[in-house]
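These notes concern the structure reproduced below.
Missing here: one protein chain of the complex. Every other protein chain is in place.
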């Protein structure tokens, strides 16, 4: 960390900073320049924010130098993390597609979706049993009934199940049915939920918050890693910007950035990012070309009847067409499409 | 709602839309223009999003006309809501200042802060017992011990207590101690928490999410109102933008906008919005001038020793100076500063 | 356009709106609902904003239905525009790479860059003779001397030249040397410059403004098209968001969106969007996979000595490696890499 002193800071101010840093166990380098005095401090980067140095007299600003996350970083673990989910491995040189409806609406809808998804080549089934809805008047999910339908779909198709958990009180319940526990974008910084999910002993799919920086996203992953759960899959799903043509702005550059900063696998959800099915296929291809380890795509047997997010769902024909395209892109990236085995 | 058809939509497409809207109980107006056919639908605005019309063939876009919230709107209730908290009333022609440290750190720190805050003229004491921290390595709060200290501070000073609850499982606990339950910015769309808090029978302070639109914010309030709890205080605390000099961008215009759209009281938290104590006083004055019903301000007896958010905390002297300024601004707005009585 | 009246609008208010719309030549559809009266108006969409309807009593809001641009739209011209530049064609089923240094720094630097760029397979040379710099103290470009060097590089290599023009007074000068006139991101809404450039009789590369919506970008193109110049190439180069790891957020979804809304070709500049060379190659691949007609990439013979934007420039080895990858992606998209012929 670098502490930049104000141009009218006095010796007493500087001494106070030095004392505080020393007491906190930091190693110090002092540079007295003509325009400014600058103090470099090296030590436990994770404790920086708690020092409140910017509140001390004479301080102009504090510039952090190292990332505040640890276990999520490449410095901590350089080789890419590969995660076992049922018989599948996520990360490494495989591209997995997780697909299915936004919400589990009925047994028929879900089993039909699962069949389509499997035949087209996806390896995981997505579907919400608990739905976070902006309006209290929207459909909120089938809850445990929905989870049972997901389990039945797995039994019939062999697809692994990824589904969202929103409430720390239902983590245990959801973990009984799901292969991967999904943390939704609105809960990326729901820290009690993160800890509870971490302890459930299942891989976690951590969606990026709609206004989270890369650093905040990795710090949310750190909450899970620090509880001892190493199986975190990151999922880019669009960030909130001024742009209003798509629902959010898909930040695909986050894919190579995460690959550079972290060892964790990263997948992309173009459906929620964009909100319009028409642009899901091109951005799915682009995600693979950018280096993503997989996709989370909404497919509904009949989007016009969907109880949730129909406008962004691919119909079966468009989904099959997309799946046929992806292999070529994966192959150019030196990867192969994941195969069912669980 | 207006459904705009594509310029190459055929009659069959239009008929399908009409049928779906009629089945859903909407009243319909059809306008066939030269360039476009446009369908107006009037009915239960809260069910719109579930229709997935944009997924139907021939539809170019769906434009909502009315706001999706109901009980939070001026149309539902025109006179301003005034909320009783202990012996205080929030809303109407009074300006209340809620002040105190970011986190409850120790009994001494809190009692000292409470004394300073009270003597300067504030009527509510803020202080976090559970702290949402971006990093898992930061101080996370004293939990129930902190709540007990808050209760003791109330007993000694008569100040009402506002404190954050982050986990649905601790709502009951926090409600035993607090006068106002605070929903933090990261939890604005934590819908299970919203419902649980609504049922606790205490007024709720609902902070705006850092990337929430005004409409989403009012819909979050609607979750609480729809559970039967009418005592919602909205709190503007800055939104996330590209601007990096302040921590967030304080959206003060939200104050008159909320006043126009809703009957709920709205206060402003300049400390978290800005992140630098130096700009808290001018923006507090501006908040009152914009019509806010109160302020939520961080004051720490010794900001440089704060375990959390020291850089944005006013010290006692600066806080007292601010309090002395506010009366004049409140008075120009036809209001008076709130007085202790609980 | 739809005019939504306030819930307490009176007949007189509605009549005034109707009168104003009729006088302006609009065809009208009136829907009197229980909660709201809604007025649909069909007519010259380009005149809407000048009517100031929202300033009239009783109006709650005005919702535009059709896009305000005309000549840039698919409705105006459905088949993709293909633009001739020297012997090249941009758009259609070809992918072109425009590459070179941020700024023309010297004759040697530019000729060396041109040679590298050509040998690696690019077809156009980029390089700024006039540089828009945030600080007045930064290198501002070699001006006409730089243009002469670009012309010499073209003569020696056969590469076409794309270079920026910033001042309406130098359009004629730049047009004497360049094959494509570039409008930079800061000038996307410099309307006098747009008109002047349109009249120069050369193809125009129109970069998206860093905070421009898709609609504003197409309206800027419309300024050029409306002057009679049909040769507009759009260039996505990142938008400004809260995210601070990359310089801007590359909005790759804009590529398929533009393809859907407009007939104009669209290319991608990952270098400026991202600001870090390390992520330029993956996002170049992703751009092609998303459907882009080409790339604008910074390559410097020696990035560490660059007078401008070195950190985002590929060095020759990395550039060659990228060029070798692109063919496969173009081919999967049913396209071929452009070949030199001018």
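Each chain gets a letter, A, B and C, in the order it is written, and its residues are counted from 1.
The rule is short, and it goes like this: a residue touches a chain if its C-beta (ideal position, glycine included) is under 8 Å from a C-beta of that chain, and two chains touch if they have at least 3 such contacts.
In this text, all values refer to a predicted model and were calculated from it rather than measured experimentally.
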Contact with the hidden chain (one of C:96, C:154, C:207 or C:240): C:240
Candidate in contact with the missing chain, chosen from C:187, C:246 or C:284: C:187
Sole residue of A:35, A:79 or A:155 that reaches the chain not shown, by the stated touch rule: A:35
For subunit A, residues in touch with the removed chain: 2, 4, 7, 27, 29, 31, 33-36, 38, 40, 42, 63, 65-66, 75, 240-242, 244
Absent-chain interface as seen on subunit C, which is shown: 20, 46-47, 49-50, 52-57, 68-69, 132-139, 166-169, 186-187, 189-192, 210-211, 216, 219, 222-223, 226, 240, 276-277, 300, 303-311, 313
Contact set of subunit B toward the excluded chain (per top definition): 211, 213-215, 239, 241-246, 249-253, 255-257, 260, 273-274, 278-279, 282-283, 285-291, 325, 328-329, 332
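Keep in mind that, in the parts below, only the chains that are shown with their structure count from here on.
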Chain closest to the middle, measuring from C-alpha centroids that were averaged per chain: A
Chain whose Cα centroid lies at the greatest distance from that of subunit B: C
Geometric centre distance via CA averages, subunit C-subunit B, whole Å: 39
Length of the line joining the C-alpha centres of subunit A and subunit B, rounded to whole Å: 26
Separation of subunit A from subunit C, taking each centre as the mean of its C-alpha atoms, in whole Å: 31
Touching two or more other chains - residues of subunit C: 241-242, 244
